[in-house]
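As you look at this complex, bear in mind that one protein chain is not there, while each of the others sits in place.
So, subunit A:
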Amino acid sequence: MTQTLPTRDELLAQNGVLLIVDDILPPSGPVAKGGTPTVRPMELGLFIAIDQNSRVYAFNGHVDLGTGIRTSLTQIVAEELDLQMDQVTMILGDTERAPNQGATIASATLQISAIPLRNAAAEARRYLLQQAGQHWAVGVDSLVIESGVIKAQDGRELTFGQLLVDQRVELRISGNAPLKRLEDYKLVGQGAARVDIPGKATGELTYVHDMRLPDMLHGRVVRPPYAGYDTGDFVGTSLLEVDESSIAHIPGIVRVVVIRDFVGIVAMREEQAAKAARELKVTWKPWRHQLPDMSNIEQAIRDNPSIQRVVLDQGNVDDALAQASERMTRTYLWPYQIHGSIGPSCGLADYSEEGIRVWSGTQNPHMLRADLAWLLEYPEERIDIIRMEAAGCYGRNCADDVCADAVLLSRAVGRPVRVQLTREQEHAWEPKGTAQLMEVDGGLNADGGIAGYDFSTRYPSNNSPTLALLLTGRVEPVATMFEMGDRTSIPPYDIEHMRVTIHDMAPIVRASWMRGVSALPNTFAHESYIDELAFAAGVDPIEYRLRYLHDERAAELVRATAARADWTPRTQPMQIPEEDGVLRGRGFAYARYIHSKFPGCGAAWAAWVADVAIDKHTGDVSVTRVVIGHDAGMMVNPAGVQHQIHGNVIQSTSRVLKERVTFEESTVASKEWGGYPILTFPEVPKVDVLMMPRQAEPPMGAGESASVPSAAAIANAVYDATGIRFRELPITAERILAALNGAGVESNSHPPQSPKARRSKWLFGSLFAAFGALLGMAATALPWRAEIAPITPPAAGTWSSATLERGRLLAAVGDCAVCHTAPTGASNAGGLAMQTPFGTLYSSNITPDPETGIGNWSYPAFERAMRDGISRDGKHLYPAFPYTAFRNIEDADMQALYAYLMSQTPVNQLQPVNDMRFPFNVRPLMAGWNALYLRNGEVQTQPQQSAQWNRGQYLVNGLGHCAACHSPRDLLGAEKGGTSFLAGGTVDGWEAPALNSLSKAPTPWTEDQLFNYLSTGYSDAHGVAAGPMGPVVSELAKLPKSDVRAIAVYLAALNEPVSGSADARPATEARLAERPSVSPQSLSNGQRVFEGSCQGCHADGLGPKLFGVSPSLATNTNVHSTLPDNLIKVIQQGIDKPATADLGYMPGFKDSLSNTQISDLAAYLRSRFAPNEPQWTGLPEKVAHLKANLGTH
C-alpha cells in the first residue's frame, strides 16, 4: 500500500541509496486572463531511487487517470535500466514523494513529463555501469544489464544493490547520460500488459474508494440548491438554518459541521451519514435572482461578457469574402456535457495539528495540497496528498472537492473521515465540459476554392476552484476569465485569407477542462464546414481537404485512413440506396489536437471515417462503424495506445449522439444516468484502428486526440445519409426526425444541386456509385426501438384453458389459418402467396416465434395491429389484412384471440419478401371475417356459483374487506355500493383498481393470474404489487392456498364479459382523438430517462437477468390505468418492501429525477407502452402533488 512506501525526504536521508534528482520549478496552475503565474520556489524533485536491496523506485508527478500511464512509465524506466517491469515500483503523484510536475492534463504525460524520468533512469544506468566497471576494472562497454543484474563477460555478476551498500549517491539529471538506442529497445514499443488490471479484476485495494483506516468515520455533505453554480454573490452566502433535530432519530451521528454554505455530517457508519444527509432539514435563502436563462444555451453564451482575442489574421478576409461567389455563414453549438466518472468522487482525510494526510483520486495532487493549505490556513508542507486510483475522469471532476470536504470534517471530529459524494452530487456539481459556440463566415470562389475563412469561438470556461473554498468563503465566488478556447482554433488547412478570433469569457455554470478541451468543438465547426464547402464545390470532401492540407504527415494519415475504409469519392449525399426505411451514410473528418498555452503544441494526429444508419421513420441514429487512423509518433505501449483510441472513439460517439446536460430553472437537472444517458453496449460501433508506424518519431499524447474529429465525422455521415447538416449536438433521434419531417430528405436546401438533378442520378446511376461505399460498411445490427416494445413471449400456462378455447373458436371463426398457412406449411406460420393485381403478397407468420412471428408482441401491439393495421414495429400493414373489420372485435374476444395465438407452438419461418408494392386491395379474401361482427351482443352465461366461489366472495367481502380500498367512497367517506361496489378507489394516494372490471386491464386477468398475483405479488401479465397492495399480498401468504384460489375464482367470475357490453371501449379513433398532445421534447426527454434509469430492469428480455422479477411495462396495469398515480408513486418511491422476498427491489427516484423528468417519463411510458390509451393530463401537477404528499406506503 502506498503509505508503506518511503517518502522523498526519507529516501534523501537514507544510506545505501542512489538518488537521481533535479531542481524543478513547479508549474503554475491555470492562469487567469491578464493574470500572472504564481511563481513557486524551486524544489528538489526525486525521480529515481535505488536502494541497497536493489529496490527501484521511480517517481512521476502525473497520475494515472485510467489511461495506463503507470504501465507506460514503468516500461520507460525498466527499458533504460534493463529491468523486468515488476522490478520497478512506480509512484505517481503523491506530494511527499513525487516531483511537482503540475496537473495531469493535455495528454502530456508521455510527451513531456516522462522526459526527465527517462533521463534520470539513463543517469542511474550510467552511474551503476561505471561503478561496476571500476569494481571489476573492466570497460563499461563490456558490461551488460539483465533483469537488474550487471554482468561481466567473464560471468561475474553484481546486483544494483551490491554496488550501493553503505553508499549515498545523489546525482542531478545532467541530460547527457546516453539513452538507449531505438534498435536496442526490448520493452518500449512493445505491447505491455497493464500492471494494474489483475488487481482490479480481483478486488484488490486499488481505488481511493477502497481505502480504510482504523477509527475511520463516514461523512456526507449536503450541497446548496444552486446546483452547478460556483460564481455569483449567493455562493457561500445562502444558508439560513440547519435543524439538527431533524436527524435526531438516526443512530450514529457524530457531528453536523456547518461553515457558511458548507454543510457536512459525520457518522459512525456510512448508511447513517447517508440517511442523515437525505433527511437533514436545511433552509436556504432565495438565491435565484440573477441566473442566466439556460433554456437557450446559445443565447446564454452570447450574453456572457467576453474579450475578443484575434489569434490569426492573414490575407484580407473581409475583402476576400466580399468577393466570394457563394457566401456561407454557419453557427455550431456544442452542449454542456459531463465527465461522468462511473464512481462518484471519494476522499479520505486524517487531520491532526501535526500533519494532515489525504488519500485522494485527484488529477493534480500538488494543486490540491495548495488549495487545502489555503482552506485550512495550514502549512502546506505538512499536508500529504497520497494519490490513489479513482474512477476514470477525462478532465476535472469532483475528486478535489471531496478531499476538501473530508479534511473539513476530519478537522471537526479529530478522526479520519471518509467522504463519498452521491451520484447526484457528482453529476450536478462536477465542473462541466462547457458548452461552446462557434461561428464561421466563409465561402467559395467561382472556381470552387475557399474564398476566405473567418472563424470565431466562445468557450465559457475554465476555472472551477475547489468547491469548499467557495462554500466557506475562503475564495470569492467571482467569475474568472481564462484563455482556453483556442485549442485547435486554427484549422489545419492552408487558406490564404483567414482570421481566427477567440472570445475569451468566464464560465457560466461551473465548468472546466474535459477531454478534447475546446479543440473538439472547434474541430466540429472546422471539419463540418470544410465538408460543406467540398460538397458545394462538387469535390469529394477528402480530395478537397487534401488540396489545403500541407502537413505531409497529416496528409499521409488522411490518405491511409481513407484507403483503410475503402472510401469511395463522392460529391453528393444520399447515394447509398435506402433499405427498409434505413438511410446510410459515411463521413470523414481529420484533426490534430493542439493543446496548452497558445500557440500550443500538437499531440497525435487523427482521422475518422464514420458510418451511420438512420431509421427514417423514428429518426434513430446509430454509428455502426468507425475506421480511425492515428499517428502518435513513437508508441511506448502500442496496446495502450489502441486501448486509448477505442476509448476515445466510443466516448466521443456517446457525446455526439446522446450527451447533453439539461437545466431546469437554470440549474443542472441531469443528476443520474437517466437525466444523462451515455452509450451502452448494444449501441457501441465496430472500430477499426489504423496506427501509423512512427517509432522513430517522438511520442505524442494519445489520451484525447482520437476524440477530436468525432463530431464532424458523424455529422458529415449524417449529412451523407440524409442531406441535412446538423450543427448542434447531440444528434438525437428527436432532432433528426424533426429535420426529416421539416426539411424532408429530398428537399434539403444546403446542397447546391436541385432535387430534380439528384433524383435523376438516383434513378440511373446511384446504385453503382454507392456499391463501393456499401462494401466498406459493416452490416451491424441496428438498435432500433420499436414503436411498441417487444416482450418476452408469455410463458406456457399464462392463460386459462377456457380463455384458450374461446380464442381457438374465435380464430376458427376468423379463419386466421386460412390465409396465414402456406399449402404445405405449419399452421399459422404464414407464407401463403396471395395474388393481387399489383403483384404477390405473402401472409405473415402469426405463431408466437419471437424472431419471425408475433412472439414478442405485447397485447397492446397485437390489439393495435388488429384494430389499426399498424405492425408492432410501427409499420403499416397492407390492407389485405382486414383490420377495418377487426377494430370492432370486443375486447374480451380480442384478448382471448391473443391468448390463443400466443399459446401456439412457435414456428420459426420467415415470410417470403412481398413481390409487390403499395397499394392494393383484396376484397374477396376479407369475407371470412364478417362473421366476427356477430360476436357483438353475445349473450353471456352467468358463472356457476360453486362452493369455491362462495368462499372467495366471503373472503373478498368479509375478512378481506377488499372494498375498503377498491370501492369509491361517497362524500361522507362511506363505501359506495351497488354498481360502484369494487369499482375502484384511492388509498394513500394510490389507485386501487376496480375489481369488477379487471378485464379492462391491458391483458385480461385470468383466474390463474389472479392466483399467482395474490400469492407472490407479481403477475408477468400485469406487474408487481406495490404501495399498500404489497403488504396485503404479504398477509395473504399466510392463508391456505385454497383460500387464495377461492379469491381468484370469485374475482375472475366478477369479470366475465357482461351481456350487452354497455361500457365497451370506444373505437380507437375516438379514444385517440381525446389524447392530449405531449410535446416531442417531453417524449424525447422521457425516453432518455427511461433508457438510462429504467431499461436495465424493464427491458422486455433484451436486458440483463437480474435478481427478482423484471416486469414488462408493456403489460403493466399502472401504465394502462386511467390514472397515472400508481405509476408516478412507484417511480418516486420505488418498492423497498416487496410483497414476497424473491420479487427483488426497485429504487425510488424522487431525489434523483426532477418532477419534470418524472412527468416526461410517465408521458413517454404511456405513449410507448399504452399507445391505445389517451395520454394522461396534468402530469406535472400530479407529480409535484405526489412528491409533496408521499404518504406512508
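Rule of thumb we're sticking to: contacts are C-beta pairs under 8 Å (C-beta built on N, C-alpha and C of every residue); 3 or more make two chains touch, one makes a residue touch a chain; residues count from 1.
One rule holds for everything that comes next: contacts and distances are computed from a predicted model.
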Open item on the list: I want to check something: the complex is missing a chain, and I'd like its UniProt protein name from "cytochrome-c oxidase", "(2Fe-2S)-binding protein", "PadR family transcriptional regulator" or "Branched-chain amino acid transport system permease protein".
Closed with: "(2Fe-2S)-binding protein"
- [ ] Just name the one of A:136, A:185, A:207 or A:548 that touches the chain not displayed here.
- [x] A:207
- [ ] For the chain that's not shown, point to the residue among A:251, A:569 or A:797 touching it.
- [x] A:251
TODO: Using the touch definition up top, pick the residue from A:45, A:93, A:292 or A:344 that touches the left-out chain.
DONE: A:344
Open item on the list: Even though one chain is hidden, which residues of subunit A still touch it in the full complex?
Closed with: 65-68, 193-194, 196-207, 209-210, 212, 217-218, 249-255, 266, 268-272, 274-275, 339-344, 389-392, 394, 413-415, 420, 422-423, 639, 643-644, 646-651, 654, 672-674, 678-682, 684, 687, 781, 1092-1093, 1095-1097, 1099, 1102-1108, 1134, 1136, 1141, 1144-1147, 1149, 1152
